[in-house]
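What you see is the complex with one protein chain gone and the rest in place.
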Amino acid sequence: MAVVETAAGPAPAVPAPAAPRPLGRLLRDRVGAAALAVVLLFLLLALAAPLIAALYGKNPAEHYGQNTPGLLSDGGLPVLPNGGISGDFWFGLEPGLGRDVLTQLLYGIRTSLLIAFASAAVTTTLGVLAGVAVGYLGGITDRLFGFLANVLLAFPTLLLLLALSPVVQSRLVDPGAAEPEWMQFLVLILVFSAFGWIPLALSLRATVRSLRERDFVQSARAQGAGRFHVVVHELLPNVRSQLLVHATMAVPTFVASEAVLSFLGVGITEPIPDWGRMISRGSEVFQADPTYMVFPGVALLLFVLAFNLLGDAVRDALDPRAGR
Amino acid sequence: MRWTKPSLAVVATALLASACSAGAGTGPATAGASAKDTSPLTAALGGEKESAGPAPAVPGARSGGTVNVYNSVEFRHLDPQKVYAGAAYNASLLWGRQLTQYQVVDGKAKLVGDLATDTGTSGDGGRTWTYRLKDGVAWEDGKPITAQDVKYGIERTFGKGYEVGPPYWPQWLTGEASYEAARTKYAGPQDGDLAAIETPDERTLVFHFPQPQADVPYMAAQSSSSPVRRDKDTGTDYDRQPFATGPYRIVEHVQNTRMVLERNPYWKAETDPIRSQYPDKFVFTYGKEALNSNQEILSGRDGGANATTASDVLSPELYQTADTDPKAKDLVVSGRQGAFVTQLVINNERVPDVEVRKALHLGYPRQQARQVQGGSRIGELATTLSSPALIDWEKYDLYPARPEGDPEAAKAALAKAKQAPASLTYGYKNTPDGQRVAQVLVDGFAKSGITIVPKPIDPKAFLDEVHRADSPYDLFEETSSVDWPTPSTLIPFSFDGRAGSDLNSARYRNPEVDKEIDRINQIGEPRAKAKELYALEKTVMKDVPVLPFAYPTVNQLRGSNVGGAFVHPIYGTVSLAWLYLKS
Amino acid sequence: MTSTVESVSGAVPGPGPGLAFGAASGLVSGPASGLVSGPASGLVSGPASGLVSGPASGLASGPASEPVLSVRDLTVTFADPRGGAPVTAVRGLSFDLAPGEVLGLVGESGSGKSATGLAVLGLHDPRTTTVTGSIRLNGQELVGATESELRPVRGGRAALVFQDALTSLSPFHGVGAQLAEMYRLHHPGTGRTEARRRAAAMLDRVGIPAARVRDFPHQFSGGMRQRVMIAMALMNDPKVLIADEPTTALDSRVQRQVLDLLDELQREHGTAVLLVSHDLGVVAGMTDRTLVLRGGVQVESAPTAELLAAPREPYTRALVGAALTLESVPGAPLPTVDDPSPVAGFAPRVIGQPERWLVEVADLTVHFPGRRRFPGLRAEPVRAVEGVGLRIAPGETLGLVGESGSGKSTTARVLAGLQQPTGGRVLYDGQDVTRPDRELRRRLSREIQLVFQDPYASLNPRRTVAQALDTPLRLHTSLDAAQRRERSAELLEQVGLPAAHLDRYPHEFSGGQRQRIGIARALAPQPRLIIADEPVSALDVSVQAQVLNLLMELRERLGVAFLFVSHDLAVVRHFCDRVAVMHRGRLVESTDRDRLFSAPHTEYTRELLAAVHQDGPWRGSVGSSA
Partner (left out) sequence: MLSFALRRTLQALAVLVAVSAAAFALFYAAPADPARAACGPRCDNGQVAAVRQSMGLDQPLLTQYTDYLAGVVTGRDIGDVDGSVIHCDAPCLGYSYRLHQPVTEALVDHLPVTFSLAAGALAVLLVLGLGTGFVSALRHGGRTDRLLSGFTLVGASVQIYFLGYVAQWALVYSTGLLPLPSYTPPAEDLAAWAGGMLLPWLVLGFVNSAVFARLSRSQLLETMNEEYVRTARGKGLGRLRAHLKYTSRGAAGPLVQLLGLETGALLGGAVITETVFGLNGVGRFTAEAVSGQDLPAVVGAVLLAACFVVLFVALADLVVAWLDPRIRLS
């Protein structure tokens, strides 16, 4: 290979021309900045949901439509056009129960984000531990892990999630026993975590496998550094950006997966506001009241899209060679 | 009601099917069908004259063509002795015949002889029942149907694997109170001949019962009373392709996918006072999502014009269309879902104070609960334990309550209670609909000062959970039906204090009532017995053991080219055996 | 990457499982070139083929004839993809190339020599690169020419030979097909058969038997592949051949052969050649005229012999001086760009027979598990090192020389404790190091240190210099944090870097500076033996000289012993006391430096030296540094 030439590569004079920091690069990317803004907006909305609800004067639990005559028809559909959008109910009313759509959406962000962030945190942690350990140890551990990953990845993800949720749930809760709300969250996080860590572990394994052969790791080993030092000080700092990108990309994946499960009826239950369940309900009344499905559908699309764009931008900012 | 199964884990009673798919009733809606305060059942049993064929002609009907029948799920059973659900009863009329059956004219049902010449003659105070088979009734291979075939069919109900069917023949014929006990006396055809049924010749059956039985003519109409020919009994496979006696025979059946019926050449119209044989073929297609088949029927595209569903009801997604589009409205076939009643059951052991139960009754936000499930189209609000579909039924309302709930009245009742409960546990099926109804109840009862704690239950485990003796739920919803249109299988099973909680899910205990039940059970005449039972029902309802919610309605669709569609007053689905194609 | 969870891959970010399966196969990298040994004979078989055309006029130099390629005021500017300031790779370069002339374009990395070559064929990405000035090929202006104008030029009138034939040839197509395509592109209407025949003939001309026409690039050795590359370039008898580091990736013996072939064909075809190289040795043997580039600007241009003998510019002088030959004085300080004529010399080295060898290796064997060809069959192990014996006295510098794949690095790794030997005895200070106890392991990791070839890979990009230097100090000294930092600063100054640079990250340093940091790190625990694996091979000539000077200085000051692994005979000769030669895992010869270079024992060593000597005074190496 081009030994002499590579040695020159970026060969910066000292000090290197101050390349903008990743955050700076991210902000300079117009799309990335916009995506970041949208994501932050969603975060803000989630955090400020009670405040906004209080200012707006509605809450996500009350059955406005049922308790106030004239809002819903006998069949439970909003009487006003466009899903009952009015000065009182800006995004309309939920068909049937007659709850306020806007506050449902706002509180729904909290559900999505809580599960997504927790799952992303757990899978990232597991993925790092497994990927770095396996990649560094190599040998039989590595082969076993490779086999395990192949087995797990051969399973149809969605079917597995579908089938697994009730199983996990029944292992944690006796059928019929009261299920605390947090348990629903826990079940979903567990189910997502059970398999979500594999892709990260695989890609980290590959990275670490190549890092392991790099001279600086060899040097540390030859100098008598222990495994702990090598892993924590030599390897981990080098997979940091990979981790960040993965975590950013994982969040929308889990948001979408959570919505899918709720859509199929094995996710979060009433009365916790949830987008997937809203869409599921929306699909039932779609012909009569399309508005009700459009709000959560579009919100979810925006949310996931913004996160995906952000993920792309983060990757570009951290590693300008990849992607674009 | 989907026909998945009559899912009550009940030994004897009632078809008590809990609404399997979606709570009380994503089903049906009366869509304009006004509440009738009397039973649509023609009270009298048909005699020999009414039992003779052919069936009254359907006005405007013509022969020929293929009717498509769509359904998202397949019938759970086709083996006549395993069938135990209204929709399957109704569809199996196409290929199966029984001793008796309901003749339906103008939406009114009358029980007449089917294979038998009449609805049966009793002797010995109801302990002996005799049936004679008609001449000319034949199997699909042309061989005549014999009394021995009918007897063999009934013998099968004792056999292993037939627990899924109704338990009455074994119980009545052995005089045992439980099915298990009955089977210790006789365990099916492999045990040899069942002595309780005599077949003196090829045409005559004589049933001997240890106790008087008033409801034999109705039991004789159940699918269990279909003949099975010993040499054609293929065991498990019979569940897939039973040997036909009706106007059609099954020529192809790919499980869970498709079933094709063609005319049975050996069926003779003049022997059959119930069924007709207009279309050439019926093609059942399974597995299509209800919404999609409904769309297809509405649009008339892709064979939708010639189609109807077996039990898939109008999807909630299409309510609006059905309401606003006159063409679509015309294609909706509505009617009461047989004898089903939906109730909010109170666990009387856990809520022993009648005043608390009364408060619940008064505060019950029935209208909101119905609204969240689709409004009045899913059924009319109920005030009685018994369904309007029953013989000689009359409406009553012991404690009139406001449909949206009356918080003031409820609070007043609660004030009278010795001790008002801190909160009540409501167990519900963890389905989207179930969750929403739970929200309604929590919200609605809160206004009456009653705290409801909703507890979701895995849908599959629901019945076991709420019927368990030590079940921790104070309230739960149940949709159930009697097995035939007399009140005989209602109070005597479900409100007998001596029965287990699987039958008496309200855990209602009243020694007076128990005594009355014993007395009434000795009556051998159906109408007299019914009258006494209605009186007893009011006694029970004074104690408010359960809160009636609705008499569910069925809404199904038929294609624009399909004629003769109506909801069977007893079986509660569109009656396939009456259909014809307009062109 | 989200999509819905509809498919496996959709659900999870990151590489899909398909790639995981691929990883399990791990076959994708072809066999490493290993020992390259093309057929040594039959290459120079005279004008056998009918392809010879044009006057084989030899040196047709001189500006008298009309130049075939004329470059005026060429400037090449790259935009920074990150949006930083654009980088000018070539600035105002002008030169002429006469028909049949061979012009050497010499410069260190970043001098813009490769960019010039690419600019001639208009192969830069037009969106990120701006080319101004004028390039005329036979009078046709190429700067600003359209794609359709350039297409007949590329591969037709001007052709390219790149450094790495393995990556420059398509791995998916047979070599014959690739050659034939080259011909048909510029001879439209030629049938497939005709093109194939010509391809076969051309391959035959460069010494590749016709039977191998259908073979794929990976089935050839490195030298053979480069021949294919050359054959392809000459397929259409171009007026100008641009050879960009054509032999850099090759071992010296093969390099020699390829250069000979190129030289011969050039004479045969009368093609003008622009030879781009960093290696004065290559340029010296091949070119008529040499142009020296630095930072994109021409430094000096003169007939090659003249330039080498009497460089006018200081930079050229330093460059020539820094380049070691087999005639330079061993152990003398080397001239550098900053200090073109060093004065202070080093004390002569005297290494006697020691009382106890610092390192004693006997009968060392290292086998790697081979790939199983069939499940269940026993795999044939790769015998990397086979029965090698070495000894190093305290303070002595032993050079370990060999071509790529000779096992020299593996031997070094065993000494460093990074590789378990399969067999044999390795004693350090009399103790067996193959099964060290805890105590010995600690001692070894303190007393034996490593310096690596690639200064970019040997420093963790995410750790500062201070952190890198801190690790060995923390592990092997009892100093506290402040003392360690103080010591780190000293170390940095010891290798000629300001202590203020302690908190910088590796990417803020140049290659030579990084190598200094690597050396500082090795010095930190005050080792007795430093194993340096090709420590200067990746560096530009002038930097190489600086680092060698540093090493010599440190060696003298600290008395540390070196195991110096290198493919570069000139460097080894300059730096080492004794030399061991390895070939295919075995020790060929191990003796004093002077004895080896003056009277080699074995045929193999003689061959190595011959390959170098053919370059005249100019140095060569025995293997690629990759």
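So that you can tell them apart, the chains are marked A, B and C in the order they are listed, and the count of residues begins at 1 in each.
The rule we apply is simple: a contact is a pair of C-beta atoms (placed from the backbone, for glycine too) under 8 Å apart; a residue touches a chain by one contact, two chains touch by 3 or more.
Treat the numbers as computed from the prediction; the structure is a model and nothing was measured.
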- Note on the structure: For the full complex, contacts between the hidden chain and the displayed ones involve A, B, C
- Task: Could you tell which one of A:50, A:138 or A:156 touches the chain left off the display?
- Result: A:156
- Candidate in contact with the missing chain, chosen from B:98, B:223, B:295 or B:489: B:295
- Task: For the chain that's not shown, point to the residue among B:179, B:278, B:340 or B:393 touching it.
- Result: B:179
- Message: So one chain is hidden, and I want to know which residue out of B:52, B:164 or B:269 touches that hidden chain in the complete assembly.
- Response: B:164
- Task: Name, in rising order, the residues on subunit A that touch the hidden chain in the full complex.
- Result: 147, 150-156, 158-160, 162-164, 166-167, 170-171, 175, 252, 256, 259-260, 263-265, 279, 283, 286-287, 290, 293, 297, 300-301, 304-305, 308-309, 312, 322-324
- Query: Can you name the residues of subunit B that touch the chain not displayed here?
  - Reply: 5-11, 73-74, 159-164, 167, 179-180, 235-236, 239-240, 254-257, 286-289, 291-293, 295-296, 299, 301-302, 459-461, 463
- Hidden partner interface residues of subunit C, rising order: 1-10, 16-19, 21-22, 24-25, 27-28, 30-31, 121, 123, 127, 147, 151-156, 159-160, 162, 164, 167-174, 181-182, 185-186, 216, 218-219, 232, 372-375
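By definition in this document, only the chains that are shown with their structure count from here on.
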- Query: Hey, how far is the Cα centre of subunit A from the one of subunit C, in Å?
  - Reply: 46
- Just curious, how far off is subunit C from subunit B if you go by their C-alpha centres, in Å? 88
- Item | For subunit C, residues contacting two or more additional chains | none
- Enumerate the contact residues on subunit A facing subunit B in the complex. 62-63, 66-67, 72-77, 96-97, 166, 170, 175-176, 178-179, 265, 269-271, 277, 280-281, 283-289
- Which subunit A residues qualify as touching subunit C in the complex? 1-17, 19-20, 25, 28, 146, 149-150, 153-154, 156-158, 161, 196, 198-200, 202-203, 206, 214-225, 229, 233-234, 237-238, 240, 246, 249-250, 252-253, 256-257, 260, 304, 307-308, 311, 320
- Note on the structure: As the complex stands, subunit C meets subunit A at residues 1-8, 11-17, 19-21, 23-24, 81-85, 108-110, 114, 163-164, 245, 248-249, 278, 416-418, 441-442, 444-446, 448-450, 452-463, 467-468, 471-472, 475-476, 501, 504, 507-511, 513, 518, 521, 525, 537-540, 624-626
